[in-house]
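Heads up: the structure comes next, in structure tokens.
Note that one protein chain is taken out, while the other chains of the complex remain in position.
Up next, chain A:
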């Protein structure tokens, strides 16, 4: 475990640093906005107890809404990405700061307030010389509570494509990779500790506090200036490429990036790996949140255009159907697919295969009574899955369990089941020495990956289209399996694996 963490830290260094930076910038931005709302509000309301109480109630109610729900509610309003994440975090952070500031200001001894009033101090002077300094410890502790909470909650930003350390946790959960989960969790904990300590350190004396304030101001000005500079600079081609969960989409989008940048060196390509599921990504594409994502032909037919029938077994036909429907219904351009097929497959343990000399799926029906299968819930229900297999192959397995995709490989590796469904490019197949059976009756629909984008985007960016078309017909199933293996099991970074492939196959001149 320790070694795999070290290895991942090394191979994913760039991604980790980037995610940490993202995490910090989302957190600090949210904190800053929340401070600018909560503290002045508390100052304004300190003499209006009823309104302040009402505000506290509202803030308290917001606090009780699960963060996941807030994120969900925000998607239809502001879309996905950093903006809804920051909004949700701000909503959360307001309460502790408002409450503490308000309490700090209202708990000042009445005789001091009376003295200040009797001396003829203006409201501003009173605030500056008496109230704020006395409330400062409370305010700072409110800020600290908020900050720690924000850094923790910011991990959820990954769910809606906001990036940050949550991406690692999420990827780890999805791909059953504890190393990622641990790295994400530990880093966010360290961040929380560090910033909490830093605030405490700064707040222990006024001198440090002044230095701290100046440093924060400089940072904000610098950041604002940088953003401003970016805004006025002539805009280069900006391309946002997203991918689904897992290593394979991650490798593919890195390939896209390399190819696009070779074609147009000024292009600014942003990658959003592990961005979400099919429906989510497709909606993101429709609403221009992203420009490109790799999609499979079979998935298009089953989940997007919903043909509601078993997909044909001819890859060409499948692609043409998907392309035509996407064009007509959604004005999207579906580029030519790569060679490999990432379709369903039935996988058996090598021991079971040896015992019965299994190589083809048609052989399996003879052992119906010996089979305990572990299937993904989708596979168990879809026309393209187990129900469809029963006819052509005559399957009627003795025992069929549904289990989460990540668990079924563990189950077969530990001999809990002897048949599972899988994808042809799954790295676990070589990892656990499993045997993939040949679909000798051509039942499974072809799932070929190809870049999907809006027609309007394709028209405006011919260079991008040209770059991506270079992948058409490339990458075999074995090559993809190997690359997945390199990323998931050997913990190499997707960027490195993608780059290596492109160079080896002379798609990239570097």
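Operating definition for what follows: a residue touches a chain if its C-beta (ideal position, glycine included) is under 8 Å from a C-beta of that chain, and two chains touch if they have at least 3 such contacts; residues count from 1.
The rule is simple: contacts and distances are computed from a predicted model.
Note on the omitted subunit: UniProt lists it as "ABC transporter ATP-binding protein", one of the names in "RnfABCDGE type electron transport complex subunit D", "Putative spore germination protein KA", "Lipopolysaccharide kinase (Kdo/WaaP) family protein" or "ABC transporter ATP-binding protein". Listed residues A:17, A:36 or A:115: the one in touch with the omitted chain is A:115. Contact with the omitted chain, checked across A:125, A:329, A:490 or A:505, is made by A:125.
Mapped onto chain A, contacts with the missing chain fall at residues 109, 111-112, 114-122, 125, 129-130, 133-134.
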